[in-house]
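Okay, here's the structure, questions in a sec.
With one protein chain withheld, the remaining protein chains of the complex are depicted in position.
Entry: chain A
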Amino acid sequence: MNDARKNAVCLRVWGDNACFTRPEMKVERVSYDVMTPSAARGILEAILWKPAIRWQVTRIDVLKPIRWESVRRNEVETVVSTRNVTTAMSSGRGELGLYIEEARQQRAGLFLRDVDYLIHACFELTDKAGHEDNHIKFAQMFRRRAEKGQCFNQPYLGCREFSAAFEPVEQEEELPVPISESRDLGWMLYDLDHLKAEPRPYFFRAMMEQGTIRVPAWDSSEVMG
(Lines give C-alpha, C1' and ligand atoms only; values in the text may rest on other atoms or scores of the structure.)
Protein backbone atom coordinates (compact mmCIF):
# COMPACT_ATOMS: atom_id res chain seq x y z
CA MET A 1 0.00 0.00 0.00
CA ASN A 2 1.06 3.52 -0.69
CA ASP A 3 2.60 4.55 2.59
CA ALA A 4 1.88 8.27 2.33
CA ARG A 5 -0.77 7.81 4.99
CA LYS A 6 0.20 4.99 7.23
CA ASN A 7 -3.07 5.16 9.14
CA ALA A 8 -5.26 4.71 6.06
CA VAL A 9 -7.19 1.51 5.40
CA CYS A 10 -9.45 0.28 2.63
CA LEU A 11 -12.16 -2.30 3.16
CA ARG A 12 -14.54 -3.86 0.68
CA VAL A 13 -17.95 -4.85 2.04
CA TRP A 14 -20.86 -6.48 0.26
CA GLY A 15 -24.12 -8.26 0.93
CA ASP A 16 -27.48 -9.35 -0.51
CA ASN A 17 -29.46 -6.54 1.09
CA ALA A 18 -28.89 -3.34 2.99
CA CYS A 19 -30.98 -0.68 4.67
CA PHE A 20 -29.32 2.58 5.67
CA THR A 21 -32.53 3.91 7.11
CA ARG A 22 -33.53 7.52 6.52
CA PRO A 23 -34.51 9.05 9.85
CA GLU A 24 -37.69 10.58 8.42
CA MET A 25 -38.75 7.18 7.13
CA LYS A 26 -37.56 4.93 9.87
CA VAL A 27 -40.99 3.48 10.64
CA GLU A 28 -41.97 2.30 7.19
CA ARG A 29 -38.30 2.09 6.36
CA VAL A 30 -36.78 3.64 3.28
CA SER A 31 -33.04 3.38 2.82
CA TYR A 32 -30.63 6.10 1.75
CA ASP A 33 -29.36 5.49 -1.78
CA VAL A 34 -25.90 4.55 -0.53
CA MET A 35 -24.09 3.65 2.66
CA THR A 36 -23.91 6.43 5.26
CA PRO A 37 -20.63 7.39 7.00
CA SER A 38 -21.98 6.19 10.34
CA ALA A 39 -22.82 2.77 8.90
CA ALA A 40 -19.29 2.56 7.49
CA ARG A 41 -17.86 3.53 10.87
CA GLY A 42 -19.94 0.81 12.52
CA ILE A 43 -18.44 -1.80 10.19
CA LEU A 44 -14.88 -0.65 10.87
CA GLU A 45 -15.49 -0.65 14.61
CA ALA A 46 -16.90 -4.16 14.42
CA ILE A 47 -13.54 -5.30 13.08
CA LEU A 48 -11.27 -3.19 15.24
CA TRP A 49 -11.92 -0.66 17.91
CA LYS A 50 -9.88 0.41 20.91
CA PRO A 51 -10.32 3.41 23.18
CA ALA A 52 -7.02 4.65 21.74
CA ILE A 53 -8.33 5.18 18.21
CA ARG A 54 -11.13 7.01 16.45
CA TRP A 55 -12.19 6.09 12.91
CA GLN A 56 -12.75 8.70 10.25
CA VAL A 57 -14.37 7.57 7.00
CA THR A 58 -12.92 9.55 4.09
CA ARG A 59 -14.55 8.09 0.98
CA ILE A 60 -17.15 5.53 0.00
CA ASP A 61 -17.08 3.95 -3.46
CA VAL A 62 -20.25 2.37 -4.83
CA LEU A 63 -19.30 -0.72 -6.82
CA LYS A 64 -22.71 -1.99 -7.92
CA PRO A 65 -25.70 -0.12 -9.39
CA ILE A 66 -28.28 1.08 -6.88
CA ARG A 67 -31.21 -1.36 -6.88
CA TRP A 68 -34.27 -1.54 -4.67
CA GLU A 69 -36.53 -4.14 -3.17
CA SER A 70 -39.75 -3.80 -1.21
CA VAL A 71 -40.38 -6.16 1.70
CA ARG A 72 -43.04 -6.46 4.40
CA ARG A 73 -42.25 -8.00 7.74
CA ASN A 74 -43.71 -8.40 11.21
CA GLU A 75 -41.86 -6.67 14.00
CA VAL A 76 -42.27 -5.92 17.68
CA GLU A 77 -43.97 -2.61 18.37
CA THR A 78 -43.09 -1.91 22.01
CA VAL A 79 -40.07 -1.65 24.24
CA VAL A 80 -39.88 -2.75 27.87
CA SER A 81 -40.69 0.32 29.89
CA THR A 82 -38.02 1.79 32.14
CA ARG A 83 -40.54 2.39 34.88
CA ASN A 84 -41.49 -1.29 35.05
CA VAL A 85 -37.84 -2.20 35.30
CA THR A 86 -37.26 0.27 38.14
CA THR A 87 -40.27 -1.01 40.05
CA ALA A 88 -39.17 -4.58 39.52
CA MET A 89 -35.70 -3.74 40.76
CA SER A 90 -36.89 -2.02 43.92
CA SER A 91 -39.51 -4.63 44.81
CA GLY A 92 -37.39 -7.56 43.73
CA ARG A 93 -40.12 -9.06 41.56
CA GLY A 94 -42.22 -8.17 38.57
CA GLU A 95 -43.21 -9.07 35.04
CA LEU A 96 -40.76 -7.80 32.45
CA GLY A 97 -41.68 -10.11 29.58
CA LEU A 98 -42.63 -8.84 26.15
CA TYR A 99 -44.91 -11.07 24.11
CA ILE A 100 -44.56 -10.77 20.39
CA GLU A 101 -48.04 -12.18 19.78
CA GLU A 102 -49.54 -9.23 21.61
CA ALA A 103 -47.25 -6.53 20.31
CA ARG A 104 -46.91 -6.97 16.57
CA GLN A 105 -46.76 -4.44 13.80
CA GLN A 106 -46.46 -5.09 10.12
CA ARG A 107 -43.88 -2.78 8.64
CA ALA A 108 -42.94 -2.28 5.03
CA GLY A 109 -39.41 -1.51 3.93
CA LEU A 110 -37.77 -0.26 0.78
CA PHE A 111 -34.31 -1.83 0.97
CA LEU A 112 -31.26 -1.85 -1.23
CA ARG A 113 -30.37 -5.14 -2.84
CA ASP A 114 -27.12 -6.63 -3.97
CA VAL A 115 -24.78 -3.95 -2.62
CA ASP A 116 -21.01 -3.70 -2.81
CA TYR A 117 -18.98 -0.83 -1.35
CA LEU A 118 -15.40 0.17 -0.83
CA ILE A 119 -14.80 2.06 2.40
CA HIS A 120 -11.76 4.32 2.57
CA ALA A 121 -10.97 5.39 6.09
CA CYS A 122 -8.23 6.49 8.41
CA PHE A 123 -7.98 6.73 12.17
CA GLU A 124 -6.59 9.15 14.68
CA LEU A 125 -5.12 8.38 18.04
CA THR A 126 -7.18 9.73 20.91
CA ASP A 127 -5.85 11.04 24.19
CA LYS A 128 -6.42 7.57 25.61
CA ALA A 129 -3.45 6.34 23.54
CA GLY A 130 -0.44 5.28 25.61
CA HIS A 131 3.31 5.54 24.91
CA GLU A 132 3.47 2.21 23.17
CA ASP A 133 0.59 3.06 20.79
CA ASN A 134 1.26 4.31 17.26
CA HIS A 135 -0.47 4.39 13.87
CA ILE A 136 1.37 1.47 12.36
CA LYS A 137 0.45 -0.81 15.23
CA PHE A 138 -3.28 -0.32 14.80
CA ALA A 139 -3.18 -0.28 11.00
CA GLN A 140 -1.39 -3.65 11.01
CA MET A 141 -3.76 -4.96 13.63
CA PHE A 142 -6.75 -3.98 11.50
CA ARG A 143 -5.26 -5.60 8.41
CA ARG A 144 -4.51 -8.86 10.21
CA ARG A 145 -7.96 -9.02 11.69
CA ALA A 146 -9.73 -8.13 8.44
CA GLU A 147 -7.71 -10.70 6.48
CA LYS A 148 -8.56 -13.46 8.92
CA GLY A 149 -12.19 -12.41 9.05
CA GLN A 150 -12.00 -11.58 12.72
CA CYS A 151 -14.54 -9.21 14.19
CA PHE A 152 -15.96 -8.28 17.59
CA ASN A 153 -19.47 -8.56 16.22
CA GLN A 154 -20.70 -9.42 12.75
CA PRO A 155 -20.47 -6.23 10.62
CA TYR A 156 -23.79 -5.30 9.07
CA LEU A 157 -25.15 -3.08 6.32
CA GLY A 158 -27.35 -0.60 8.12
CA CYS A 159 -29.55 -3.11 9.96
CA ARG A 160 -28.37 -6.11 11.97
CA GLU A 161 -30.27 -8.56 9.78
CA PHE A 162 -28.27 -7.56 6.69
CA SER A 163 -24.88 -8.95 7.61
CA ALA A 164 -21.90 -7.85 5.57
CA ALA A 165 -19.09 -9.87 4.05
CA PHE A 166 -15.76 -8.03 4.05
CA GLU A 167 -12.20 -8.18 2.81
CA PRO A 168 -9.30 -5.72 2.99
CA VAL A 169 -7.97 -4.23 -0.26
CA GLU A 170 -4.24 -3.77 0.07
CA GLN A 171 -2.90 -2.76 -3.29
CA GLU A 172 -3.68 0.58 -4.80
CA GLU A 173 -3.78 -0.97 -8.29
CA GLU A 174 -6.25 -3.63 -7.20
CA LEU A 175 -8.90 -1.10 -6.29
CA PRO A 176 -12.17 -2.07 -7.97
CA VAL A 177 -13.76 0.50 -10.26
CA PRO A 178 -16.89 2.26 -8.97
CA ILE A 179 -20.04 2.62 -11.06
CA SER A 180 -20.05 5.52 -13.48
CA GLU A 181 -22.98 7.41 -12.06
CA SER A 182 -23.25 10.87 -10.55
CA ARG A 183 -26.12 12.02 -8.43
CA ASP A 184 -27.02 14.57 -5.81
CA LEU A 185 -27.98 12.46 -2.82
CA GLY A 186 -29.40 15.33 -0.78
CA TRP A 187 -28.78 15.79 2.91
CA MET A 188 -27.53 12.64 4.54
CA LEU A 189 -27.00 11.60 8.13
CA TYR A 190 -23.33 11.95 9.01
CA ASP A 191 -23.34 10.57 12.53
CA LEU A 192 -24.65 11.22 16.00
CA ASP A 193 -22.77 13.20 18.60
CA HIS A 194 -23.09 11.09 21.73
CA LEU A 195 -21.10 13.47 23.89
CA LYS A 196 -24.07 15.81 24.28
CA ALA A 197 -26.70 15.07 26.93
CA GLU A 198 -29.20 14.35 24.20
CA PRO A 199 -27.54 12.62 21.24
CA ARG A 200 -27.63 15.04 18.37
CA PRO A 201 -27.69 14.11 14.68
CA TYR A 202 -25.28 15.75 12.23
CA PHE A 203 -25.88 15.97 8.50
CA PHE A 204 -23.89 16.69 5.37
CA ARG A 205 -24.70 17.26 1.72
CA ALA A 206 -23.81 14.01 -0.03
CA MET A 207 -22.84 14.00 -3.68
CA MET A 208 -21.97 10.93 -5.70
CA GLU A 209 -19.47 11.66 -8.44
CA GLN A 210 -18.61 8.78 -10.72
CA GLY A 211 -19.68 6.36 -8.02
CA THR A 212 -17.62 8.01 -5.31
CA ILE A 213 -18.88 9.85 -2.24
CA ARG A 214 -16.33 12.04 -0.55
CA VAL A 215 -16.94 12.17 3.20
CA PRO A 216 -15.88 15.40 4.95
CA ALA A 217 -14.07 15.33 8.28
CA TRP A 218 -16.15 15.35 11.46
CA ASP A 219 -14.97 18.86 12.37
CA SER A 220 -15.28 20.37 8.87
CA SER A 221 -17.77 23.13 8.15
CA GLU A 222 -19.65 20.85 5.75
CA VAL A 223 -20.89 18.73 8.64
CA MET A 224 -23.77 20.52 10.32
CA GLY A 225 -25.90 19.70 13.29
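Heads up, the rule we're going with is that contacts are C-beta pairs under 8 Å (C-beta built on N, C-alpha and C of every residue); 3 or more make two chains touch, one makes a residue touch a chain; residues count from 1.
Just so we're on the same page, contacts and distances are computed from a predicted model.
Taking the options "Succinate dehydrogenase/fumarate reductase iron-sulfur subunit", "Histidinol-phosphatase", "Sulfite oxidase-like oxidoreductase" or "Type I-C CRISPR-associated protein Cas8c/Csd1" in turn, only "Type I-C CRISPR-associated protein Cas8c/Csd1" matches the UniProt protein name of the chain that is not displayed. Only one of the listed residues, A:9, A:30 or A:146, touches the absent chain: A:30.
Listed here are the chain A residues that touch the chain not shown: 22-28, 30, 33, 68, 70, 72, 75-79, 81, 105-110, 185-187, 189, 192, 198-199, 201, 203, 205, 224-225.
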